[in-house]
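Shown here is a partial selection of chains from the complex, left in place.
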Amino acid sequence: MKFGIVTFPGSNGDYDAYQSVVEGLGEKAVYLWHKDHDLQHVDVVILPGGFSYGDYLRAGAIARFSPIMREVVAHAERGAPVLAICNGFQIACEAGLLPGALLRNASLKFVCAPVSLRVENASSNFTSAYGANQLITLPIAHGDGRYSADEETLDRLEGDGRVAFRYAPDALQAAESYNPNGSMRDIAGILNAGGNVLGMMPHPERAIDSVLGSADGLPIIESILHRVAA
Amino acid sequence: MTVTARPGDPAITPALVAEHGLTSDEYDRLVAMLGRTPTFTELGIVSALWSEHCSYKHSRPLLKTLPTTAPYVLQGPGENAGVIAIGHGLAIAFKIESHNHPSAVEPYQGAATGVGGILRDVFTMGARPIALLNSLRFGSLDSARVRYLFAGCVKGIGDYGNCVGIPTVAGEVVFDPAYEGNPLVNAMCVGLLKEEELMLAVAQGVGNPIIAVGARTGRDGIHGASFASEDLSDASEAKRPRVQVGDPFTEKLLLEASLELIHSGHIVAIQDMGAAGLVSSSAEMAARGDVGVVIDTLKVPAREEGMSPYELLLSESQERMLVVARVGREDHVRAILEKWDLTAAVIGEVIAEPVYRVVEGDRVVAEFPGIRLVTDCPMYTPEARESDDIKRRRAENVHAIAERAEEANPMWTLLELLASPTIASKRWVYQQYDHTVRTGTVVGPGGDAAVVRIRHTDTAIALKTDCNGRYAFLDPREGARIAVAEAARNVACTGGRPMAITNNLNFGNPKRPEVYYQLKEAVAGMGEACLALGTPVTGGNVSLYNENPAGAVYPTPVVGMVGLIDSLAHVTRSHFSTDGDSIVLLGNNTDEIGASEYLQRIHNVVAGAPPHCDLAAERALIDALLQAIQAGVVRSAHDCADGGLAVALAECVMMDRATPTGAHVDLTHWAGLPVRALLFGEAQARVVVSTPDPDAVLASAAEHGVPAAIIGTVGAASGLLSMRIGERQLTVSVAELADTYHEAIPRIMQRSASAQDVALASDSVV
Amino acid sequence: MTRYRVAVHVVPRRGLLDPQGKAVADALHTLGFAGVASVHVGRHLVLEIDAHSESDAREQTSNMCGRLLANPVTEDFEIASVSAV
């Protein structure tokens, strides 16, 4: 299986995504340059975290016009998997691959911390290796992670089981402080209608080795592997 | 070649010379070097290169006394960053730098550009930055202006490092009225490289082109030239900005492009354009290579029209690099930069003639003989005399200070200390820093040192900055020794062998004898400690003239320590984790309370001698601790620093908020000491260890001659930290400790949910 | 071709949480500006563009807003002014 990780100018999670695939799973990965038009026959595209174009104007707004994004959109339209993490999620929303938008954190501050998440849909292409309602811990690191969409969209996402992850209190967190960015309905990650695009603010690629505190991100990549191999 | 004044340049008058900060002796020296009157451009060049910041004219003679060598030191002071070998053919480049004055004016941009500058210092060495640290000093958080400076600096540091994608993994923040009006913002960067890829900033090869790379040059931060902008311009330009605005996005591109350039073999040298911009980078590279250079300012890509050579040479616009390429490789260099959407312009050349020459098209506007421009800079050794006030303070009998009524319950005192912003958790700060990017951070901020793994090996590095300015104020030599010792101890607590340091000397005006005394003593103390602990100095930075209306800031010799952990299995955390573990104190308790946070916070007193720093004892402690860690018998290790033993124990039970524990401790053995000294005194060379095998820990200690004792047991069930001292039984709930420690700073910052904070929030682009 | 200066306002769509506006309003109250009832924060863009006419400048800008300058999901835009420079 071959993963393609897009490098936009200002991406900085591309390296971590690459390492998570290569070191974490022993699978093949290539970097895809934003100016290229060729996806190099990858099976899975990862839109990584970072600050594409400095996040100037709006996070993800400029990157969505990169030449490679046309191919990524076509790849997604073919039903092939796209994992969009953090800045990648912002880009995917701007590009219309996913509904809604990611706005400035309600605290107005960048926040880097481990957060606890509940797996809301444990049967998707990206989450089948988790148990239903499993609580996991992943790191977040973002300033613009407040997921927002109109009520109708939110209802549809929930109704169709397209909310993949939600921020959720763990045993030690006060109920009022578990949502780190004010996102609507505590949404941390969503799927597109076809179930082949996952956008999420937390960083699974930073949680693939318990030496770094958590390996809870690994099942996402494992899920993709199973699904695509099947 | 004949140097000619540019039409419109002001005449060189004594007033103009003075406005450029040159003394009349310095000016005479310049005239003697040139054999004629300088041009305006030349005066500007020299004012920048001979400024304290570039020339170290008041500190170099002192810095020369510092130990700088060890078999693993690949590059000592003098380059953009120091470099040490860490095995496996790998090396670490690291350096610290201050941005105090810019941050006082414009905290967000000042701190941000400080991070930008230190990143460039490290990646010009051919190293990929893998970690950032910062050491911050502010006045009291009771002031709205201080809260603004604090919030702004933290946000600036965060936004810049986060965007470039380098984890900020450790640091320190101290609040003390001594820093009111003159905050200290020191940023440290650590990079990883292959030994053979080490790149130096030494110009060489006659005919090699000199290339300006990165952002265009604007009129920002033209050094020492505030007056000139008014004299030379119309009213609108009088507002010419002196602050620099950082662009971390461009920095990220510059980082990738620079590393690619270095690895391409197309270039021979690279240096960032930092303080005094183009002129200092080109002059320093030429001086290191002992070659001549010529720069044509008309070829420098400018952001604005009509910039003069003076302005182009002295501008401190950010995110620029100067490269010496191999002749004929210009197009290759350009291609690499274009890939990263950056520009490159050939602006000069290495020449055989031993001169530093600046031309503007056909006109020579400045020319200096050889490398004397850099090497002929004046050096000063001013008078040093200790202030009587400080002598008096140090001699004060602090034991005579009466206890406050509330101190009848020492747990009240403990909670007060934990609520002190200097001691309280800095989570409010480091939560705004991405510390997990690059997936190397094994131990992030919140414990003692940070630990960053070295991929493809089983090793890791341990990193920490430290300095207690109050100690250095009351005794600069002892204070500097302690700064080194504390940093080393913090590194050792995580399992790291202290290897080398970088340092940032933040002092006042060196022309005042009492300040120069502090500088001299501090450097001496730092040298002694580095020698004793085997941690040479590989570089650093000096920031003088840190003064506020009330006088100089505390002398603050910040130490940035790098240690090596030889196996990930030895990475050790600070907090207790396991019920039933024994608690062992390595080191001994004393009756010292001088210069303590206790006196400051509880009695508002800054007096007494700082605790004695016995370097042999520190070294033995580190050896014993590392031996025990490597033997696998240490579950946690946390050193005693600000707030003493009681604060250290409290931190051990609740610094990791997600998994609080508890402990029962018996300190009866020291019942003869004053309780406040035992609990809150800051005696050095002490570490609190938790262990499943206390005998093994005690044996390691004995082997190295380190006093050690079992003082208690870890136990979460009670939810208490309890301490027995003879007949006295002191208890406090862990929940209360945790709430006090973790919420102190958020509560203060919330109280001001502030004006300031909001201005920042709406300000920043990220 | 003439050069025009065009000012554009991009504002968060009404009804969306505006934490920035709220924080500014709170801060103004703290500073003693009691009369402040509400604050909204948006972006103010000033473009200099070459166009054939004022209406061409306006149309170009409107296109730019549609494609890049405003997010149609969360923001509204308005061309505040167009003037030759």
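As written, the chain order gives the labels A, B and C, with residue 1 at the start of each chain.
One rule holds in what follows: a residue touches a chain if its C-beta (ideal position, glycine included) is under 8 Å from a C-beta of that chain, and two chains touch if they have at least 3 such contacts.
Predicted, not measured: the structure shown is a model, and the values here were computed from it.
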Total chain copies in the file, per protein type: A x1, B x1, C x2
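By our rule, only the chains that are shown with their structure count from here on.
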Gap in Å, rounded to a whole number, between the CA centres of subunit C and subunit A: 30
Euclidean distance of C-alpha centroids - subunit A vs subunit B, Å: 35
Mean-CA-position distance for subunit C and subunit B (Å): 41
Residues of subunit B engaged with two or more neighbouring chains: 757-758, 761
In subunit A, residues with contacts to at least two other chains: 108
Residues on subunit A engaged by subunit B in the complex (per definition of touch): 9-10, 12-13, 15-16, 19-20, 49-51, 53-56, 108-113, 139, 141, 143, 172, 203, 205-206, 208-209, 211-212
Subunit C residues touching subunit A - in the complex, by the definition given at the top: 12, 16-17, 19-20, 23, 43, 68-69, 71, 73-74
Subunit A - residues contacting subunit C, complex: 57-58, 61-62, 65, 93-94, 99-101, 103-108, 146, 148-149, 182
